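Only a single protein chain was left out; the remaining protein chains are all shown in position.
Labels A and B are assigned to the chains in the order they are written; within every chain, residues are numbered from 1.
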Amino acid sequence: MLEAMERCPVCARLYAIVVRLAYSALVLLLVAIVAFVGLRLAPGDVTTQLLDPSRATPQELAFLRHQLGLDQPIHIQFLQYLAGLLQGDLGLSLITRETVVSIVANAGIYSISLAVTAFVLIFALAIPLGLTAAIWRGSAIDAAVRGISGVMMATPNFVLAVVLINLLAVQAGWLPVAGSGSWKHLVLPALVLAAEPLGFATRLVRTSYLEQAGAQYADAMRMRGLSESVIRWRHIMRNALLPVISLGAVQVRTLVGYTLIVETIFRWPGLGKRLVDSVLTRDYQVAQGLTILLAAVVVVATLVSSFLYRAADPRVRDE
Amino acid sequence: MTATIDFDAPASPSASVAADGSLRRIVRGVPWPLLAAVALFFVAGAIGLVFLVAPDLKPLVFKQSLMRAFSAPLSRGGFLGADQLGRPLEWRLLAGLGISLGAAAAVTLIASVLGLAMGLLGGFFGRTADRLVTVVIDLTWAYPTILLAVVIAGILGPGVWTVIWALGLTLWAALARIVRAQVLVLREQDFVLAAQALGYSRFYIATRHLIPNLMPIVILMATLFVALTIIAEAGLSFIGLGAQSPTPSLGKTLAEGFSFASSSIWPLVFGALTMISLVIVLNAFGDRVRDILDPKGRVPLPGRRLRDAARRAEAALPARAVDRDAVIAVDDVSVAIHGRRGATTAVSDLSLTLRPGQTLGIVGESGSGKSLSARAITGLLPEGLSLSGGRVFWDGVDIAGLPAEKLRDRRGRFVAMVFQDARASLDPLYTIGEQVSESLAAHFPGPRRSFRPKVLEMLARVGLSDPEIFYDRYPHQLSGGQLQRAALAGVLVLEPRVLIADEPTTGLDATTQKKIVALVKALQREMNMSVIWISHDLDLVGEIADEIVVAYAGQPVEIGTVEEVLKRPAHPYTLGLLESRPQATMAPKSPLRSVGGTVPDPGDWPPACRFAPRCRRALAICGTTPPPMELFDEGSGRRLRCYNPEPGAAEAGA
Partner (left out) sequence: MSRGDVLLSVEHLSKTYRGQGGRPAHKALDDVSLELRASETLGIVGESGSGKSTLARVLVRLTGADSGRADYCGVDLLRARGADALFLTRQIQIVFQDPNSSMNPRRTIRQALLEAARVAEHPPADIQGSLARMMEAVGLSREKLDAYPHQLSGGQRQRVAIARALAVSPRVVVADECVSALDVSVQSSILNLMLERQRELGLAYVFISHDLSVVHHMSDRMIVMRSGRIVEAGNPSEIMRNPQDPYTRELIASVPGSGFRAA
């Protein structure tokens, strides 16, 4: 098979893509196993949630355990869970009786709108600001951008939340404090969520541009008489923005983590808040399902980012 | 939270590794107020922890006296006031600080040790280990830190230890990835191979050789971990998953302050102040540490434009008659490097002329300034360098007087340059054809596509047979020799009057070298170009050039025809270079003549003759008065910078 691939570079590339997909699937499987096993390490199990152990008889507990399938060996339990997953059954909330799937459907929209808003904010601002700061290096604009992004990177999001809520909601009354219901409720959470990643992304874009601006190919092009604007926009820019593609995946991961906190603070009814709530109430099926889902989002984002990078950088295609 | 770790940043193999231990460098490099601030926080935290643990002092932290709830700062003897349960705010914050910093230290320790070990395992102990480590890293990466913290909180219950485990178990992966990449580079270094050749085990090499060289990156990441933990712990405590009552925590104080803000803002204000100042100090410290340990090529003050510097120098120079027939004339040029501590001269006293159709060779070793001289001739110096004296004339016109746009236009059409590293001269994201077309598009009207026939013709002329195929290839798909041909195509397609080739064949195989040299010679004849060829190889230049400039320590020391310089060298350095090469006439394995000593760096040049300390023929005057460049042979125009030239150099019968 290796010889066949020597002769056909396209086949080699397809093979690499397939391998990458299979690898991601493996990671997803491991993610599910870890979540599954991990949550089962919790002392006690859900039976203690449903039936008060001090009053229920051992037979009742055993019966319930059997009903829920908890007396099976763990790998059987996992396989059953996996089978359920593939059929679209993510389990049941033992507190509210909703299916996890419906939870995802309802809360998912909120999380997606929040995360996407933040994501767009981040890249729509970081790229122009970072580039401007780099191109006008040493100027007042550069100093301002660097200073502000530094502050944004340094401010923990919950502190920012506290400050903004106090200023804009409590004092000025322009925006609601928390909850959901209108676009106004989205503003503060999105700002808080985006702030620190935005600071980081801006700095990254700036540094990346400066690295490329000093590259030898830029000088070689000047030697041939290419104009600065061609060199800048056709060459330096493209090379400088390559790392931003990888950054996209990193930011997805960051955002997934931060939404947990931000949604809780602002009582934004998204997946993050549901997850935190489920952990606090030991509603472990929901916790498990949401954990796997969120981790899967990160894995998929990494996968997409790696494919985008392949498309953008010819060097990677032939590795 | 501070800097989410940039996972995909490639390790910089060129990260400078000074011999001093990293810690020593940090202590010396960070400004002392910053060091003091960091130390202050840690001491305060330690004090806080002491109060937390010591039994007699516990009430200070835990006293719950509602009588004193929400007292204002400085009232009733309290310093910062009291929180909603009457606990003195200052002790509460100190203890919280202690908990935060303690957690940060624990996490940093766990993550650093684990990250270092896993990175080493993957990078140095075989492919199976590597695959395993990679899978585990990717698996860990799938769980955002906060997510894992929440999940572990679900398992172990909320608390500070939960946060510590959660963070430790996720952060190590970032370090492991970077360590692994760095190890892959390190293990190809000769000193590692040498230790292996001496029979030392992999474990020994990992601990004695690899780890010390990995410390900068570990410390760098540790600074990030500390800041991250502080914030993560505070954030989780804020939403109830971190420190649980009665354990204090900065996050909890902030949360409580927030909920009770309507009753008293002091807990909120002081809590926020503590938090923010801690983070700012840690970040500033981390930035400084990163700068010290991994300076990413700090670019010095932007080099002044050629024009301005030259105008200033012009006023000082008397107008000198310059050969107007010359295609290029360089008059007493010097180039300076602008560093932190002022300007250092890298090239001085450079004067030469290039006639139409002539090939001039500039020969020198490292530190001779030959590359910078070439760049000065093109009027394009790297950032941080500038022309500190002299003038450069293109076709009789002083380029310092040309407006930038005119200069740009002339560049490429009049003079063009190819570099030693052809791969670095091309943009990796565009095909060869696209880039060669760009040269034409920069000077002639029309869409890039319209230049395709000319480009194909040029690619064929430089020896890239099957130009159609090469047109669509990317730089990474070409070999070193092919890349240099492509670079030549990109430059020669403009049919420049002058080609400057800076070591274009260094690093290429001898057989490839010969072909490139032949190619340049042929194209030179066809296009009636002048060529300046720069090299460290006297023999090579002897094959190509008509006239040779020998450069030593930033200065030309001998200028003459190839015949004169190679057959009858006058300068002792030239003779030394020639004699260092093994000759066919020598008996095999006989000792070679050598030039003792080393080339001095810019800034360390001897005051008078720069070669004097190494010269066999040095006289007293060579150490006191700099030798001027003088005419050595009236007839041929040969010039020499030496008080005591080699005998036998003069023309017999001159």
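In this section, contacts are C-beta pairs under 8 Å (C-beta built on N, C-alpha and C of every residue); 3 or more make two chains touch, one makes a residue touch a chain.
In this text the structure is predicted, and so the values were computed from the model without any measurement.
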Considering the complete complex, identify which of B:S277, B:S366 or B:S450 is in touch with the unshown chain.
B:S366
Residue among B:L23, B:A194 or B:A404 touching the omitted chain
B:A194
For chain B, enumerate the residues touching the unshown chain of the complex.
17-19, 21, 189-191, 193-200, 208-209, 212-213, 365-366, 509-511, 513-514, 517, 536-540, 542-543, 576-577, 579-586, 588-589, 591-596, 598-599
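Please note the rule applied: only the chains that are shown with their structure count from here on.
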Can you check the complex and tell me which residues of chain A touch chain B?
23, 26-28, 30-31, 34-35, 38-39, 41-42, 138, 150, 153-159, 162-163, 166, 170, 196-197, 200, 204, 207, 210-211, 214-217, 219-227, 230, 234-235, 238-239, 242-243, 246-247, 250-251, 253-254, 256-258, 260-261, 264-265, 275-276, 278-280, 282, 284, 287, 291, 294-296, 298-299, 302, 312-315, 318
Per the contact definition, I'd like the list of chain B residues that touch chain A in the complex.
1-4, 6-9, 135, 138-139, 141-147, 150-156, 231, 234-236, 238-241, 251, 254, 258, 261, 268, 272, 275-276, 279-280, 283, 296-297, 299, 302, 378, 380, 382-383, 408-413, 416-419, 421, 424-430, 438-439, 442-443, 474, 476-477, 487, 490-491, 494
